[in-house]
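Attaching a single structure in structure tokens format; questions to follow.
With one protein chain withheld, the remaining protein chains of the complex are depicted in position.
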Amino acid sequence: MIFPADNPCTEDPSPTALFSAVASAARANSWTSVNGLATPRAYSNVAEEYEAAHASAVMADFGPIIRYTVRGSDAAALLSRVTSAPASGLIPGESARGLMLDAGGFVVDIVEATRLAEELFLLSTSLRHARRMQLAARGFEATVEEITQRVAALAILGPEARDAAAAAGLDAASETLARQKRVRGVETCARPVHFGALPGVEVIFPYEEALVLWERLRRARAPTPIGLDALEIIRIEGGTPRPGLDFINADAVSHGDDKRSPDEIGLVHLAPLDRAWFNGRRALAQAPRRRRMLAVVILDADETSPGAPVHGRKGPVGRITSWAWSPRLRRAAAFAELSAEAFARTEDLVVIGRGGGAPVAARLFETPESRLAQAFRASQRQATESAG
Amino acid sequence: MAHEATDLLTEPKEALAPSASSEPVDQPRPSPRGRIEGGVDALVLGATFDGLAAAALLGKAGLKTILLGGEEAEPSIREFAPGYRCVDGEHLVGALDPELVSALDLYRHGLAYAARRLDTVYFFSDGAALLTDGDIYRLRESVAAMSEADAAAFAAFAERALDAAQILRGVFEGGDMSDLPAALADGMRRALHDSLEEVLDDTFTDERLKAMLAAEGSFRSAARPGDPFTFVSLVRRWAGEAAGLQGAFAYPEGGALGVHKAARRAAEAGRVDFRLAAAVKSVLVEWDGVAGVETEDGGQIRAPIVVCALDARRAFSGLIGANALDIEFQAGLIAPAPQIASVRVNFALAGGLPEGRAKPHLARRLFYAPSRLELRRAYNAAREGWREGEPAAPLIMEVVFPSALEAGLAPANGPEQGHVASALLHPAPYRLEADESFARAVERAARATFEKIAPGVSARIRAVDIRLPPEPAAPPVLAAWARARHVAAASGVRGLFFCGPEAQVGPGIQGAAARRAAQAAIRYHRGRG
Partner (left out) sequence: MKQRRQFDLVIVGADAPGLAAAACAARRRADIELRVAVVRTGDEPSHGASAPGVPDFVWRQLDLHRTALQARPVEALVSVFEDGRMLATSRNGQRMKQILDEACGGIHNLYTDFSAEMRRLWNRADEIMHGEAARPFGGALLAALASEDSTALALSMTQDCEALLDDYFSDEAFKTHLTSVALMPFGLGGDEPGSALALAAANAPAAWRLRAGDREPSLVKVLEDVCKAASVAIIDGAVRDIEAPDDKTRHVILSDGEALRTPIVMASRAMSEIAARLGAASAASTPMGRREGACAEARVKLARPADPPGGSTAAIFYAAGSIDALQAARDAALVGRLPDDPPIYFEFVRDEIHVRAPYCPAVFYTDDQPRDWSEQDRQALGRQLARRLSKLLNGAAHDVRRVDVKVFVRSPAKSARGPGVLIVPPACHDEIGAAARLAMDLVHGA
């Protein structure tokens, strides 16, 4: 689950299902728009929200994340085609992450597929893909429907998230399985999710019942509501790149050079070539050329800015794409796009500050996501060695 | 904003029900009922001319090749009226790939021309006629005789257009355009997107000359001569080659059947295994490449190369399935349904053509070039599907007399010497299911146009044979080129090569797509070592 880059300039963003609840809780009154939906940047205090997320449980409006239902006898085949998530292999209730790739093997989006029933899937994407889904569904016995603004989505995150959810009767079936049930007359679907490295439960329920469940949860355990800014810190620490900031949706770029492969954005493990076919796999298998790599770096400074140049020993090797001040690391953590060589050498890096400020040292930082990619690459190397 | 209850959550019972996990989509399929055949290097699907030619090339290169037939009928010789016989399919060859002819040595396999360079007589709406030399490089002399005013303009125009035709030949065969911009003369670059009418209006004043070139350029083309990109159609027509001569039309011995047979013999010489009765159910795609085909009887023939000469819809949607295709590739396959078509009509004539001022010479290609207004009306009527039941005759019509070029096609009994006229009419509406009334409309249009060519001919027509359904017209050259490149190259399925009708630019028997597909397949085969 990931939010795409926000767009504060959007005219008149639409309310999410939880808008009125969120608005009354958002004392900071700092808003932005994600996918054209109003999203609070902070409710009260970013640092407090962040602390609560690590210490107990927080709740967030996941309404701006795009949802599709895919139903029909070919639903699994369609999802296996349009995303790299192993949809056919999921049992009902199970979810899997994956990438949406274009035919050239470039990343369009980071997605999550959940099998709700034998012939019914929920697809969560960070961006809308109306045209891609329309094209993909041709020739398949499956209908795709966008339901983003017909449902409410609420995530409870943090170490105590499951307890908080359970207290309100909203817990998932297990660590891996979703549960659909009726809570006080409201149809709900609770499924285990991760945001960055933070575990949690996401509850999806009908639009009309949004406030009922929000209140119910608040009364049961009162998790702190968390806004986009605190989530951004958690995301960078977790190592998940954000569409629109750290890479651009391959369907939207006009210049071919701006497209990124799964390997380049550090999510190679989400598009394994040894699984069933998915859109773009052929191209991936043929062109493993790596030009630049997206990685999390930590800086010996309190701040930096997107676009700040990163230098290696011999000059510029890349730039910062997004950053946040990490309360846990007591420094700025940032996504940086580095040349493939600089990434491979793991050499000393410096980030040039604004206005000719002194360069600050930076080094690559291992995140849960990068550990997965690392392990995946190692296992692949092993596989090819043993095969060779 | 929609406020209805979501149906996402209305199926909790079903959702909780245990389920068998379905199998991944492109895993090797379970073992088939029928037998599995291996040891084959390549499969060719579709016994069209292109399919035969591709199989022959593969066989000649030493690949163990099986040709699987489809529903396509081989051209045959038919008696459509007592004593009058016709061959279905193309009656002329104008763009047969010379490289293919030499690579397969088709002449040795029986390809022969009864006439190597048919002179064309153009007939105009005002009753005038113009005899032109079959050698297109001598066309200017004929034009000079017709229109003094445009003689110089035509000479310059023809030179540039023929040069462009030479340069663009590779493109028309489905090649890329990378070296072209520098090579093409400035005047011709513009011509790439201009309409035929624009170019003709800018260059000439003589209405007959314009009508003649407009008719040649729009013959068998779906785009009307006023549409963008249509000038290239004329260039494409002049880039063709038959019997070693650019822009010429040749009549092969035995008509389309003769060409087909030569390819068939070449394939036999390459030890191609013919299985024309075997119906293919699907193409097996395993991982990223083809693995062979599954036949209707449940058997499998496994091979790492499949060359497909069937149409794209059947090949990609039918045999391979969207499941194994990239979304972007599949999106590019969707072509609008054809609207415009050409219809073949055979006439049984008693006593040949009526004599006008001189005895008509039948070893020629007769061509009716409608006036601009006639042609526009014809296209309008065809687009509307001949709604009022009437085609707007006259149409463009190409007529050849196979009986004057080959013996045995028409009764030869003294003064009543019979002849078969094979005509191609354009534009007609495209109808997959053509009914009686459509056939009658075609006949009326054919007769009316024939009458324009040879006044009084109606009295000699003994029988009319209309070949239905009509043949879809060729899409505009640039669009056809783009689609051909897309279908032939971009499927991404390893080992799959395509040379169906969509891989061809322009109408007629060509074989260039088959050659390119076979060459690519052979390279792939060698690369696999």
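Each chain gets a letter, A and B, in the order it is written, and its residues are counted from 1.
In the analysis below, a residue touches a chain if its C-beta (ideal position, glycine included) is under 8 Å from a C-beta of that chain, and two chains touch if they have at least 3 such contacts.
Not measured: the values here are computed from a predicted model.
In the entire assembly, the chain absent from the figure touches the shown chains A, B. Interface note for the absent chain: among B:F229, B:Y430 or B:F450, the touching residue is B:F229. Touch with the chain that is not drawn comes from one residue among B:A128, B:I334 or B:A412, which is B:I334.
Residue-wise, the contact with the chain that is not shown comes from B:R377, picked out of B:R314, B:R377 or B:R494.
Within the full complex, the residue among B:L245, B:A482 or B:A520 touching the omitted chain is B:A482.
Between the chain not shown and the residues B:R138, B:H193 or B:R526, the one that touches is B:H193.
For subunit B, the residues in touch with the chain missing from this view are 1-2, 176-181, 184, 186, 188-194, 197-198, 201-202, 205, 223, 226-230, 328, 331-332, 334-336, 339, 373, 376-377, 379-380, 383-384, 475-476, 478-479, 481-483, 485-486, 489-490.
In the full complex, subunit A makes contact with the omitted chain through residues 10-12, 14, 36, 128-132, 134, 146, 252, 254, 256.
Just so we're on the same page, only the chains that are shown with their structure count from here on.
Distance between chain centres (mean CA atoms), subunit A to subunit B: 51 Å.
Those residues of subunit B that touch subunit A in the complex are listed here as 1-12, 14-19, 21-27, 285, 287-288, 317, 321-324, 326-331, 334, 492-494. Residues 14, 67, 69, 76-77, 80-82, 86, 88-93, 102-103, 116-118, 120, 122, 132, 135-136, 138-140, 147, 149-151, 180-182, 187-189, 204-208, 275-277, 279-283, 285 of subunit A are the ones touching subunit B in the complex.
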